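The following block contains the structure, expressed as structure tokens.
Note that this complex is displayed minus one protein chain, with the remaining chains in position.
Order as written gives the chain letters A, B and C; numbering starts at 1 within each chain.
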Amino acid sequence: MQPSNLPTIFSITESELDLNDLLAQITLPNTGAAAIFTGMVRGETRRGEVHDTAYLEYEAYVPMAETKMKQVADEIRVKWPAIEGIAIVQRVGKLYPQTPTVLIACTAAHRDTGVFEAARYGIDRLKEIVPVWKKEVGTNGEFWVEGDYLPKPGE
Amino acid sequence: MQPSNLPTIFSITESELDLNDLLAQITLPNTGAAAIFTGMVRGETRRGEVHDTAYLEYEAYVPMAETKMKQVADEIRVKWPAIEGIAIVQRVGKLYPQTPTVLIACTAAHRDTGVFEAARYGIDRLKEIVPVWKKEVGTNGEFWVEGDYLPKPGE
Amino acid sequence: MRVKLLFFATLRDRAGMKFLELEIPEGMTVQELKDKISADYPNLKQSMQSVLISVNKEYAFDEAVIPANAEIAMFPPVSGGSWDS
Partner (left out) sequence: MRVKLLFFATLRDRAGMKFLELEIPEGMTVQELKDKISADYPNLKQSMQSVLISVNKEYAFDEAVIPANAEIAMFPPVSGGSWDS
């Protein structure tokens, strides 16, 4: 099967993430394994400065974010050629604690061909190059959470 | 929070796996990351002898399987103490291609505290010690798929 | 003393039954039970060489002594999970 025929889903959405549906969309007749990462809004943070979060507000530069999600998927396919389906979804808007905000899922015929590593790589890269930002609103007021990665030419 | 207060779900079920629901059950107020592994029935196998599968029939020694799933969860908590919630679910009965049959999910506050490794360990251990068997029904007739792991005393 | 013996997967197919209730002497070991099953059920003789045994839902090995009222199970190496390796 050529990569062009393999399902790659990337989206920025205000809707709830439906893991069952996303998984079904990237499951092919010879798929046997899927690794899925989801990130949620934490209501309580204990690492670093301990504090509570009321909600996060996400925004994206949508067309560029989609371009960069596609790039992350392409990078995954180069590094782990056995990967069959890839889904990368970022939810935006006002998101409350315990809500999944981001999902990266990778499928393959077998679990020993890189599905776990690919999902992990995907979330790491998303946080480096996909233009999405979040503002935390908590008991201490609101502030933008800033990343620290500086993309290099070609990224 | 003491491990005794942390959600641990293990079940053998004939029902469809609902990833959204299982994830919600193991998401705590300070959960920020989840790694989920699901395995599906493959309809086409290309590794080894190439063949098609019509369906798989799973059976379990249910009370022992639950005991051993709990043991897998306990082992995960010893190895990765940052893990918050754990879900281990095996679906049994007649299962058709592209259907998720097994799920291992682990949550934690942060993604760098072992969630991916714990999920991977979980599926590996499940296939070693949890008493579940499958019979493949395909174009060449039906046969039991046998594992090759021999548990050691104390497992 | 009385014990219950369950069969799963290939063992059940070869035994032609799901379980068996039987009387065994006190102090019988897992190995001695396998020998008895080999003698009483020729269909299962070959299986006894590679069978896994559990006693009261824990894996049990040749030297283990079987307690009264034990729930024993005999089955092949497990093959659960998915179809992914």
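The working rule: contacts are C-beta pairs under 8 Å (C-beta built on N, C-alpha and C of every residue); 3 or more make two chains touch, one makes a residue touch a chain.
Everything numeric here is computed off the predicted structure, so don't read it as measured data.
Chemist: Where the complex has a chain not shown, which of A:8, A:27 or A:90 is the residue touching it?
Modeler: Of the listed residues, the one touching the omitted chain is A:90.
Chemist: With the full complex in mind, choose from A:42, A:77 or A:111 the residue touching the hidden chain.
Modeler: A:42
Chemist: Which of these touches the unseen chain: A:56, A:76, A:105 or A:119?
Modeler: Among A:56, A:76, A:105 or A:119, only A:56 touches the chain that is not shown.
Chemist: Contacts of chain A with the missing chain: which residues?
Modeler: 38-42, 45, 53, 56, 58-61, 63-65, 67, 90, 100-102, 123, 126-136, 144-151, 153, 155
Assume only the chains that are shown with their structure count from here on.
Chemist: Would you kindly tell me how far, in whole Å, the mean C-alpha position of chain C lies from that of chain B?
Modeler: The answer is 25 Å.
Chemist: Suppose each chain is reduced to the average of its Cα coordinates; what separation in Å results between chain A and chain C?
Modeler: About 47 Å, centre to centre.
Chemist: Using the touch definition from the top, which residues of chain B touch two or more other chains?
Modeler: 38-42, 45, 100, 123 - these are the residues of chain B that touch more than one other chain.
Chemist: Show the residues in chain C shared as contacts by 2 or more other chains, in ascending order.
Modeler: 82-85
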